[in-house]
Every structure is written in C-alpha cells, then in structure tokens.
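Removed from the display is one protein chain of the complex; every other protein chain stays in position.
Coming up: chain A.
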Amino acid sequence: MSVLVYTESENGKFKKTAFEVASYAKAVADQLGTTVTAVAVNADDVSELGKYGVDKVLKVSNADLKTFNAKSYASVLKQAAENESSKVVVVSSSADSKYLAPLLAVNLDAGYASNVVEVPSSTSPFTVKRTAFTNKAFNITTIDTNVKIVGVSNNSYGLVENSASATAEDFAPSVPTSGVTVESVDKVTDKVTIADAEIVVSAGRGLKGPENWGMIEELAEVLGAATACSKPVSDLGWRPHSEHVGQTGKPVAANLYIAIGISGAIQHLAGINASKVKVVINTDPEAPFFKAADYGVVGDAFEVVPALIEKLKAFKAANA
C-alpha cells in the first residue's frame, strides 16, 4: 500500500529532483497513513533518501539499466508498484520521467496527472492541482483510477527534511528488451541544466549578437546558474535550441529567473512564469516584462550586467 516514488540518479548519484519527489511522496503517504518506498536504479548510496522521508528503498542494480530506457524503466516501476501493492506512484517532471510515465500508466491501468504543483487537496476523490495552458492557468483534476500516477512539477514542492531512516532491499525485476536502443548520449556534464537549475540567466534579442554572450555566461557562472534564451535568439542561431525557453521551448520553474534584453512577449512569459522570483534588465521601461517581474532595472545590459557581475562577486566574497 506504500506510496511508490521513482528517485532518479545519474552516475550513481541522486538528482535533486529525487529528493523533491521523495519529500512529496512523504506528504502524500502521511495523508494516506502509509509509508514511502523508493525505487533507485544503479544508485551508489541510498541512505540519503531517508532524510526526505523514504522508509524503504528497492535497490535495483542491473547493467542492462545503465542507460535510461523508458520501456525498461517503466517495466521496473510497474513490477515495484505491484510488489508494494502501491496505489500512488510519484515521479518527477524530468525529461526521462515524462517519457516513462505514460507507458507506466498504461501498464498499471493508472490515471496520470503531470505538472502537479501541490500535494493533493483531497485523497478521496484524489484531487491535484496542475499547471495548464503553459502556466497561464491551473487545472484542478481528480485521478479516478484505483492506481494513480502523480508527476510533480520541478521545483514546485521543494525539499522537506524528515528524520526517518531508509532500509534498503535488493530488488531484481526482469528487464524486458526494448525496441529503442540508445546509440550515443551527448550531454554537457560541467554545466547546470535548465531543468535542474535554481537560478536561470536568460537573454534575448536585446543582446544584439552571439558575440555578446560572454557576460551572460559569466553572470551565470557567478550565480551557479543555467543559461537560457528567447526564441528569436535560438532561431537566429545565436544560441543552441536547447536554450530556448517559453511556450514552445523549455519550461522554467527556477527560484530566480533573470531576463536580460528580453521584451516579455506572452509566449515567453508563459514558459517562465512558474519561476518564483523574476528580475528584468531592459532599456525600455515600457517592455511588458516589467509587468511580470518582481525586480527590474531600466538600463543598458552592456553596462548593467558587467556591473552586476562585480557586485555579485563582491557579495560572494563577503559571504564566503
């Protein structure tokens, strides 16, 4: 009956979202008066999960699961959910979790709600709040099936510590062959990704050209942030498509989003609105972004950004 949570790891280490979904699963388990079981695939040290409320960890160690495969991983989770007779399965909103969740839903005959931003307001009927219309609205939805899958929106619930200790149990599910084979993975490992970042520094057409991104990267580095851009910037080839954020690009739900030389078109704002604090730097005080932002600087990015980098360096040195 325990709440099952898929805690993602990479190269043996848990991702931050793993702790967030564990925290969320703990809250749901408390509502239902049950415990939390996590599934960890090829993770080195699973004891950390206890800190976020996990009671039991099903440790899967299998070389066939070395690279993520939606079909195989969905099958592992299905077997775990059946093993635990789980009625609620919690996953994150990472690209991988969003890939496997619909497959798992069909396999478990479970209803699935994605982009959920709060703990259920009721467990009977099981009622969740999710974002819709690309963050322009919320949708209150009930999941009506016996088994339910909740996809938690990144950075919406946060990490909640709990002084539980997790017991580990080896779990050896069968791994079906998949018709999709990963040939190669091309991934930047030394940079924070937009999905995982707490701070995102984003720049738009106001930057005039790709040669001016040095200061954006430097600002991001000082803040430990990911870099992003508006759609025209990626369309023009100034920055890679993977940095395009907004309604037709990646969604951003960071703690801090800094928009530099971005006007704040409705399609851009839709995608980044879930971020908690927004800062805009723009020469035009009439730019629509000022209506969406918490803090704003009316000024030339080419002066403001280098100055801000210096201030932040001084701040970091003083608070180190």
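Rule of thumb we're sticking to: a residue touches a chain if its C-beta (ideal position, glycine included) is under 8 Å from a C-beta of that chain, and two chains touch if they have at least 3 such contacts; residues count from 1.
We adopt the following convention: contacts and distances are computed from a predicted model.
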Protein name as given in UniProt for the chain not displayed, "Electron transfer flavoprotein subunit beta", "Succinate dehydrogenase", "Ferredoxin" or "Polar amino acid transport system permease protein": "Electron transfer flavoprotein subunit beta"
Options A:Q31, A:T123, A:N162 or A:S242, residue touching the unrepresented chain: A:S242
Residue among A:V88, A:V233, A:I272 or A:A293 that touches the chain left out of view: A:A293
Touching the absent chain when the full complex is considered, from A:Q31, A:N62, A:N83 or A:T127: A:T127
Absent-chain interface as seen on chain A, which is shown: 68, 70-71, 94-96, 98-103, 105-107, 110-115, 127, 129, 131-145, 178-189, 191, 193-196, 198-199, 223, 235, 241-242, 244, 247-249, 255-256, 266-267, 270, 273, 276-277, 279-280, 290-300, 303-304, 307-308, 311-312, 315
